[in-house]
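Have a look at the structure that comes next, please.
With one protein chain removed, the remaining protein chains of the complex are shown where they sit.
Labels run A and B following the written order; every chain starts at residue 1.
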Amino acid sequence: MDLNLFEIFDVLGTVAFAISGALAAMNRRLDLFGIFIIAFVTAIGGGTLRDILIGNTPVIWMKNLEYIYIISFTTLLAIIFRNKINYLKKSLFLFDTIGLGVFTITGVETGIQNDLAPIISVALGAMTGTFGGVIRDILCNEIPVIFRKEIYATACLIGAYAYIVLYNIGLDQDLIYLITSLIVISIRLLVVKYKISLPSFYLNNSRNT
Amino acid sequence: MDLNLFEIFDVLGTVAFAISGALAAMNRRLDLFGIFIIAFVTAIGGGTLRDILIGNTPVIWMKNLEYIYIISFTTLLAIIFRNKINYLKKSLFLFDTIGLGVFTITGVETGIQNDLAPIISVALGAMTGTFGGVIRDILCNEIPVIFRKEIYATACLIGAYAYIVLYNIGLDQDLIYLITSLIVISIRLLVVKYKISLPSFYLNNSRNT
Partner (left out) sequence: MDLNLFEIFDVLGTVAFAISGALAAMNRRLDLFGIFIIAFVTAIGGGTLRDILIGNTPVIWMKNLEYIYIISFTTLLAIIFRNKINYLKKSLFLFDTIGLGVFTITGVETGIQNDLAPIISVALGAMTGTFGGVIRDILCNEIPVIFRKEIYATACLIGAYAYIVLYNIGLDQDLIYLITSLIVISIRLLVVKYKISLPSFYLNNSRNT
């Protein structure tokens, strides 16, 4: 295999999201099948939604089998080393952030390649980056975490917007990848470090959860 | 812009559903991003499902950017005037009902234009009208309200059926729009006023919720 920068990032992102899904499933005490399914949908959910919405079917993981192999192998490792991984939360967090950055880029790029408007490409980027986690949370019967905690998706949106700007400037593609990823990753790291969060807006009569 | 009757209704419906989504999200204390996402999926969820099921991709809001602008602007206003809106519940209810009527029509029409059977067109109408609310409730981790309260979707189904009948009679399209919308709106208003509800059927051993 002769991987370029983008493909390396893509693999890292898929791995990180698969681990995050497997951990969520084990945390909910699902069985072996449930763990694999949740790991799988977390890793490919965003890309699948993107492909369905723009009509790029059969969806990507049906055409590139690498995704299935990578996710299966990662999930197996996650199960075996499940209690070790808790000590690795920082590296997991980093992988997850890389995944967010990379998947945002693939989404934006798909939008551009399909001649969609910039705002739609940005939306596709954010969806590809975050939707896997949304499905994971729905399947685990929880309110999707991205709606409640930290500026996860906002990092995505800013990165996607930066991609569009840099693309229109005409920068070299590898450079765009690198800069955009770094933007998403930096924002997320800063946000978590300084506990920045988006405002909520309560209704006077809203219930306490 | 030179809007016809149908497009005016469509805008009103999108606005009403966006407000309903934003209110539901604020009621669940979601953050800024969550509010926008829920407003967005409530407003475009039904049309998106319709487009995906019949293979009309990229889905409509990717091709007509007006939806994104209208929803963003509406949600912003909903956040700013969030506590005022509670006094407007009656007008919100009316907007919501108009949205239901209009989106039902776009769904039925899509079915007819794609040469699908009348019963499928009716189903598409009901889906387009109601699915946004279903996704809103799933994302907010609640049993979709249309499965539990009042004859919301039934109004939809009757209106959709009326559309098919009037269409086959060969009535003028603007007139069909008007009559069908009035049917959906009247049924819903009457149903809520007289607290009519569909029967539930309990199992002897069913649990109390």
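Just so it is clear, a contact is a pair of C-beta atoms (placed from the backbone, for glycine too) under 8 Å apart; a residue touches a chain by one contact, two chains touch by 3 or more.
All values reported here derive from a predicted model rather than from experimental measurement.
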Of B:60, B:77, B:120 or B:189, the one touching the omitted chain in the full complex: B:120
Option touching the unshown chain, where A:8, A:32 or A:175 are the choices: A:32
Contact partner of the left-out chain, one of A:139, A:160 or A:187: A:139
Touch residues of chain A, complete complex, unshown partner: 23, 25-35, 37-38, 48, 52, 55, 57-59, 61-62, 65, 68, 79, 82-83, 86, 138-141
Where the unshown chain meets chain B, residue by residue: 52-55, 114, 116-117, 119-120, 123, 134, 138, 141-144, 146-149, 151, 153-154, 197-207, 209
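By definition in this document, only the chains that are shown with their structure count from here on.
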C-alpha-based rotation, chain A on chain B, 0 to 180 degrees, nearest 5: 120
Interchain centroid distance [CA atoms averaged], chain A/chain B, Å: 30
